[in-house]
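Please find one structure pasted underneath; my questions will follow.
And then chain A:
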Amino acid sequence: MRALTANRLTDGEVVFWKQGQWVERFADAELFAPDDAEAEAAEAHAKNQITLVVEPYLIDLMESEGLWAPVSYRERIRALGPTNLNHGKQEEGGAFVEALLHASGAARSKGRVDLIRRK
Partner candidate 1 sequence: MYQYDTLDKEFLADRSAEFRGQVARRLAGELNEDQFKRLRLMNGLYLQLHAYMLRVAIPYGSLNPTQLRKLAWIARTYDKGYGHFTTRTNLQLHWIKLADAPDIMDHLVSVDMHAIQTSGNCIRNVSADPYAGATAEEIDDPRVWAEAIRQWSTVHPEFTFLARKFKIAVTASPKDRTAAKTHDIGLHLKRARDGSLGFEVMVGGGLGRMPHIAPTIREFLPANRLLSYLEAILRIYNRQGRRDNIHKARIKIVVASLGVEEFARQVEAEWEKIGTAPDLPDTELARIRGAFAPKTFEILPAVSEALEAARAAEPAFARFARNNLKPHKQPGYGIVEVSLKAIGETPGDATSEQMEAVADLAERYGQNDIRVTHEQNLVLPHVKLDDAPAVWKALAAVGLATPNMNLVSDIIACPGLDYCALANARAISVAQNIAAKFADQDRAELVGELKIKISGCINACGHHHVGHIGILGVDKKGEEFYQLTLGGSGAEDAAVGQALGPALPYDRVAGAVDTLVDVYLRERKDGERFLDTFRRTGVAPFKEAVYADAN
Partner candidate 2 sequence: MPTRIRLLNGAFALVEDPFTTVDDDTAIPPGDVIISLTRFQAEGERLLAECRKVGVRLESHEEVEALTYDLPRLAVVALVFPKFLDGRAYTYARLLRERFGFKGEVRAVGDVLREEAGYMLRCGFDAFVPADGSTPEDWDRATHRFRHVYQRSVDGRSPAYVERGE
């Protein structure tokens, strides 16, 4: 599966695409099948929302504890918050957060490459 993510312009908050809206919780993100062209369509649309988000990109997901988690370690940290302090999105707790925390293995996702160019 895949999800569309970005940082919100006004505050930099990590956000996820959900049927045309941007939501803050990864658990609420819309899931796209790997071959679902809707994902690219959403990404293209989001790229034009220059007053809403900064550099949206698609990330790859994998199954974890029956739920979904980003494949890349970096995207898990974005979805959860930093690992040194418990004051990011992970504060909320719950099954989705646990699934992310326990996701095993990691791989490069297309998203990280985009982000590296950002700076």
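Here is the rule we use: a residue touches a chain if its C-beta (ideal position, glycine included) is under 8 Å from a C-beta of that chain, and two chains touch if they have at least 3 such contacts; residues count from 1.
How were these candidates chosen? In short, all candidates are chains of the complex that A comes from, given by their letters.
Predicted, not measured: the structure shown is a model, and the values here were computed from it.
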**Request:** Could you check which of 1 or 2 is in contact with chain A in this complex?
**Result:** 1
**Item:** Parts of chain A lying in touch with candidate 1, wherever the complex brings them together
**Value:** 7, 9-14, 50-51, 54-55, 71-74, 77-78, 81-85, 87-88, 105-109, 115-116, 118-119
